[in-house]
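Okay, handing you the structure first.
Note that this complex is displayed minus one protein chain, with the remaining chains in position.
Our next item is subunit A:
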Amino acid sequence: MDPMYMAYSLFRRRKFEDCINICTELLEKNPYDQAAWSLKTRALTEQVYVDEIDVDEEGIAEMLMDDNTIAQITRPGTSLKKPGTGQGAPSAGVRPLSQSGRPLSGFVRPGTQSGRPGTMEQAIRTPRTAHTARPVTSASGRFVRLGTASMLSTPDGPFINLARLNFSKYAARPNLAKPLFEYIFHHENDVRNALELAALATEACGFKDWWWKVQLGKCYYRLGLYRDAERQFKSALKQQEMVDTYLYLCKVYVRLDQPLTAIDIYKQGLEKHPGETALLTGIARIYEGLNDMTNAVKFYKQVLHNDNTHVEAIACIANYHFYTDQPEIALRYYRRLLQMGVYNAELFNNLGLCCFYAQQYDMTLSTFERALSLSTDDLLTADIWYNIGQVAVGIGDTSLALQCFRLALVSNNDHPEAYNNLGVLELRKGHLDQARAFFQAAESLAPHMFEPHYNFATLSDQVGDLQSSYNATKKAIEAYPEHCDSKELLEQLKKHFSIL
């Protein structure tokens, strides 16, 4: 068989390693074989290709040191920086926060765990404790860690020596320039050179090829030059309205913290591509980020209308129903997920909780058992034990609850909710010192949670330590300004102080 044909076939079948080997042989025979060369670059690129749109998380450095957003103080509901300012979502009293202080989402994806840290210490600590995959900067960390070129061994030097490449020669040949660009961008991860090539290529084709403009935009985006990226994407959209380009443009606006503009762009995209789920999901995600659950669910439902197997939409709607006190409906969505073949610990855990709150007690414990048996991760096990503990508290079995929370802590020593609940249980037993220790542990682990603060405040109030009670109440109100009990306690304390 013709080796070139064989290589193409292997490439189509995604057997990149074999494809590369054949291409290498071909190139050894004839170093000027353009077809083999470009196929090899494509195969090398495909090996390490990562979806730029979905898998993209803001790095610690960007999050902390960049100031791309225009407004520092915005009107509620117009910024992603301050979650919880939107309307329509259940309050923090009902809907818990993730470990970094954002309201829980039904689907884990990059960005759902972010929350702007105040200090470097916090920024560096959060990924360590919360086990996120947050890179140091979005231009460096992830791409090295996810196993790109730098980790792949190359027997005799790199395939293409970028320093020796004459970019302007390649830029004039579109059939070679495009694979080469992708190779530099994805495989070599050398954005600067990729940008140079793209700039030359777009010039060579007389600024008429939208594809190059999108690539330029991607380079600028990676370099953090968001305004330049915006310009390129917009100009590309004028030529060709691609869904991808809309998605990229919206990502730029999200980075610039202009969620409403992003929604606007998504909607413009929807006019051209009605019912496109990627765009609809984008809108829903932004609304979710703004904590505007009513709108988010509206768009997730539209997504389902167009694609009824969309896992993210189903999960998010289920999550919304669960936290708005409709566990039966949530249960139906989770069962739908199960029917579709999602079979993991998280799902069974959620099913168990839904069953419990929907009063289907016969199913509750068995699903939790299934969840425990499927769990592969200590963190997850801790969460499941914590939930079983919740169920135990619900049925009034405090000793079981106590055991469950302790088991949760065995799996994950940094589980603030478990500490808090343990504290409450100890408090009920009258072990004030232990309870205080638990609350303090919870407080230090999760300063964004109001419960430990409030519990600690009531405890201190009971024992007469008014000063610490006052301080803790203040913190609780800071974390959750609408919390009624904290406010009452604060009023009471103020009265006390004024009498003194």
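We take it that a residue touches a chain if its C-beta (ideal position, glycine included) is under 8 Å from a C-beta of that chain, and two chains touch if they have at least 3 such contacts; residues count from 1.
What we mean here is this: contacts and distances are computed from a predicted model.
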According to its UniProt record, the missing chain among "Bardet-Biedl syndrome 2 protein homolog", "LSM complex subunit LSM3", "Small ribosomal subunit protein mS29" or "DNA-directed RNA polymerase I subunit D" is "Bardet-Biedl syndrome 2 protein homolog"
Hey, which of A:Glu188, A:Glu230 or A:Glu451 is the one touching the hidden chain? A:Glu230
Identify the residue among A:Asp244, A:Asp264, A:Asp307 or A:Asp485 that touches the chain left out of the display. A:Asp264
Please identify which residue in A:Arg12, A:Arg75 or A:Lys208 touches the non-displayed chain. A:Arg75
One chain is left out of this view; which of A:Val191, A:Val214 or A:Ile388 touches it in the full complex? A:Val191
Even though one chain is not shown, subunit A touches it at residues 59-62, 64-75, 78-79, 120-121, 123-125, 136-137, 139-141, 191-192, 195-196, 199, 219-220, 223-225, 227-228, 230-231, 253, 256-261, 264
